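Here the complex is missing a single protein chain, while all its other protein chains stay put.
For reference, chains read A and B in written order, and residue numbers begin at 1 within each chain.
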Amino acid sequence: MFEQRAGIPVEQRSYGKFYIAFSAILFLGTVWAVWDEVTVRRPWKEYQESYYAVLHERLDSLKRAAIEEIDSTDIVFYENALREAETRLRTNEYLQALEKKTALLSELDIATREWRFARSRSDAAYYQYQKTSLSGADAAAEKAEVERHDARIAEYAAQMADIEAQIAVFDTTVNKHQDALLKATADLRGLYVTADSYNLKLERASRAPRDIKQVMLADFEYTPFTEIKARIDRCQTCHLGWGEDVMEDAPQPFAKHPLPELLAVHNPETFGCTPCHRGQGPALTEGFAHGFEDHYWETPILKGVETYATCNTCHSEETVLKHAKPFTKAKQLVLESGCYGCHEIKGYTDPPKIGPVLNSLTSKTTPEWIYRWVGNPKEYNPHTRMPNFAFGETDAEAITAYLVKIGRETDYSPQRPRGSFAGGSASRGKELFEAVGCQACHVAGGYTSIRDERGTSYDVAPELTRVGSKVNADWLFDWLKNPRHFNPTTRMPSLRLTDDEARNLVAYLVTLKDERNLPRVTLDLGNPEKIARGDALIREYGCAGCHEIKGMEREGKVSVNLSDFGRKKVEQMDFGNTKPLGKTADFDYQENADGTVSVKHTWAGWVYGKLKNSRLYITDRIAQKMPIFSFTEEEITLMRAFLLSMTREVALPTYQHDFTKRIKDLEAGRRLSVHYNCIQCHTLEDRGGFMSVKYEDPGLGPPPLPESQGAKVQEQWLHSFLRNPSTVRPWLKLRMPTFQFSDQEIGSIQKYFLAMSNQDFGIRDYPATPVEAKYVSPGRKLFDLYQCAKCHPSGAADLSELSASDLAPDLSLAASRLKPEWIVEWIIDPQKLQPGTRMPSFFYEGIAPDEETLGGNVREQAKALSTHIWNLGKRNR
Amino acid sequence: MKAIGIMLAVVMVGISTGFAGDVTGKVSFAGTAPQAARLRMDADRFCKAAHKSPVTSEEVVVNKNGTLRNVLVYVKGPVAGKFSAPKDKALFDQVGCVYLPHVLGVQTGQSVEIRNSDNTLHNVHTLSEKNPSFNAGQPIKGHKLTKKFEKVETFRVKCDVHSWMGAYIGVFDHPFFAVTGDDGSFTLKGVPAGEYTVEAWHEKYGAKTMKVTVPASGKQTVDFSYSN
Partner (left out) sequence: MEQFLEIISKPDNIPIVALLVGVIFFSWLAWTKARRNDALAVPVEATLDDKVQVWPYLVRIEFLATIAVMAILVLWSVFLDAPLEEPANRALTPNPSKAPWYFLGLQELLVYFDPWIAGVILPTLIIVGLMAIPYIDINEKGNGYYTFKDRKFSILVFAFGFIVLWVALIVLGTFMRGPGWNFFLPWEKWDPHYVAVLTNVDLSEYLGIATRLPNNTLNPAAMIFGAVVVMGYFAVGPIYWIWKRNTELMQKLGLVRYAIVSFLLLSMGGVLIKIILRLAPTALGMNPVKYVWVTPWFNI
């Protein structure tokens, strides 16, 4: 064909077919491109159609259910009423009145028009009169004209009033019937209120435009080149049902958001979705929007608990996030595991070291124990926070040699002469151990409920099950009497034990022997070479990150900075000898039958493996110093979410949670509450309160510290209580320990409580609070009437009659302990301030049982009662 | 052919009119009844004075005929149909520092009148989880509160002033429940025909269930048995 064609001279060749073919391809190609653009590349249109279909179906069925719900007898009743009202409109009485009224109305129309015209004529005439009289001419004729028109106005006005009066007569009749109809209609409609509300929603849904729903955050973040970058977010184009109650259990992408209370403070309509969930905001197909199909999208959507990692974009300075419980726990794990001892971590710049001081160990325990502990602490105490460095025998001996050397140089000695511990009763010691509160932190004798309730893989204080084989009794007695004597920075509080109590406890604790039959070891500890080697090892492994060790005061953090770890690329991670798991596996880590380990070769897989076994990626060439923790799977997942949050990318200051003085106060308090483990016993901001499992009756356990605590107690009282706890609830065997807080720490706790209840720190003279005379006698009366004394002993009440848990705090202490305004609020609704309290509400649903005193006004009565309580205390002062 | 037609017609009529039967039975108790604990009311002079004879705990009460009292028997799970709450109020009284009744069954949305008939302070503290928990003090004799429960749940009620006072309230979304009395028998009236699980619940001995087919009319007997 082409050869034939080549024979034809160029001028005579026809290119028509080529032209038609190419043009057709171009045309069809263009049509295809347009079609592709508006349909294939916009799958969200289909999503929107099916969303509104589902929404319509659900609303419709709800509407029908609502109609069905209506009592059929009610419908019949109101329909009859309506019909009756309608028949009344057909009575002669109504029809005649209506006819007359209509006729009168048209008469009124005519009269009104004439009146208006007359007024206009009068105005015009008045103008002429004015003009003539101002020109100085005689204006009598004009004046007469004006008066004539004014008379007409009056005439018509009278006529109108007359007609209106006649209308009013018939109006009464007409309105009576019409109102009856309106009321009947409204009554009938009233049955359908719920159905109508669904109708309204249905209508709104059917009118909803099918378009791209876009949220733009003009100034949320910076580009890597520190320029402000807008964030475009179109997730809600497909995820339409996030705020729709009826879509609660709908399939994705239509489901309602599971955390509506979180959305209440992060409104997706203005804040979008990607700041929390990540993903590619502007994309409109699932694979690209979620970021999995787009190989180059660096922040694919987060799933499960990892979603909380983005909280740190704005809340990195806070350790308690109300709506992100798992992440709060993750932050607590990091704080309690002491990761910051070796790693630089954003937001954890200077927490106190978590381990004990190691300077005087020889006074406390034996070199053999130290040696075994250094070799593998988990062997002695599987729940210890100390991770296993897996030192070999030689290294453990060297470290022991160094610790023994500095131990021998110590100037510590017990405050009492040696042997003062002797003479206690082990059984009474055991009783005391269980009652006074030791069990809150220490596990001993097989009681593990509190540990189980806490649910972490580690204890915050050492398990004492083998303590009898570890510590020296002289040391123990001294320690129990005053822990700060041995270690001035310890968290162990003093329980204000008497000498006898301490002796009993020592007697009990020394019976807790290590039952294992361990072979004796001979250690060569005096060898200077070994001591030098120990010194080097302690420095190399960064022991000083967690422990205070003599000679190591200036050591820095030995490991990498984690502040941008969340963005580390998988190419930068070394997987050692682990085998790769398939990308499709739904787990990250697997121990194989042949003893090898497979991990997913992804960021998440690497971190999982590292936290599971920090020596996992060790190879012949690459040594790893990070010790082995024994985190549970849940803890690993939480910590991984925390690590994922570690990026240098933060939102602009406008989006940062204001690090105000209040949040600073809260944060300082939160960290102290974790450091001193207040949350072990007290529930604080929904954290902790683990000790309550020990008590079937919550009234016998440690009291919770609700958010209103700061508004509750007087500053001076709290200060002296924290310094030296006094008895508030005399029936409790449990003791609030003396933590020997510094003034600064007490200040922090006070500010923490005040910040929780949104109050400012200030000095107030509570005794000077004036008492209003008008409340005094009603207060006394109500106090008796409401039988407050039935539960609250005041002063020298006879406690013997009531069982211990029946008791409520002594009200005579209230005036020196509580804030007067808090007492009023507490009396009005105790459940609101402390859900589950045993104090009943006497003004249930806002009604006073005594409706006479002070007019039955709840607030007034509460004020009267608080006045009486205040006076009770004043007498005591 | 004709026969099938008639049967079909019968079935359809049966479905459309909703035949219903009764479930009756009793709850027996095997073995020796445990000694009921004596309630010491020394803490409140009023309570102590209210009773001439010693008061015992109502936790386990075995009737003379060997049946167990205060067992809540009910149809478990959803029952087809809608049952509007009865207009009558259920009464939950406090008399002589004891709750009356000790076990109360109510329907969702039914008004419960909580009354203090004692001349002393009581508080009604519900330990409910699904329904909002409340703790209301009633310091004056004759004080009344009216309360509705909206969620299906059985929960304990206690008085924080008098530690011995305790009772249970069961909330159901249908009227097919009963509490055994002096003779340990119960009747669930007018249960729509069909297969159900009937559960008996006792505060100490827990729950027992039975499968029951309720006939279109007449009675179906179910007996429960508890033991020590």
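Here is the rule we go by: contacts are C-beta pairs under 8 Å (C-beta built on N, C-alpha and C of every residue); 3 or more make two chains touch, one makes a residue touch a chain.
What you see is a predicted model, and the numbers here were worked out from it, not measured in a lab.
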Contact set of the excluded chain (shown chains only): A
Touching the absent chain when the full complex is considered, from A:Glu298, A:Asp686 or A:Asp784: A:Glu298
Among A:Gln4, A:Ser135, A:Thr223 or A:Thr270, residue touching the chain not depicted: A:Thr223
Candidate in contact with the missing chain, chosen from A:Glu3, A:Glu571, A:Asp586 or A:Asp620: A:Glu571
Residues from chain A at the interface with the omitted partner, ascending: 9-11, 15, 18-19, 22-23, 25-26, 29-30, 32-33, 36, 223-225, 296-298, 567, 569-571, 574, 648
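FYI, only the chains that are shown with their structure count from here on.
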Where chain A and chain B are represented by their mean Cα positions, the distance between them in whole Å: 39
Touching residues on chain B, where the partner in the complex is chain A: 42-44, 82, 84, 120-121, 123-125, 133-140, 143, 145, 160-161, 163
Chain A to chain B touching residues, read off their complex: 68-69, 71, 785-787, 790-791, 801-803, 805-806, 830-831, 835-842, 844-845, 849-850
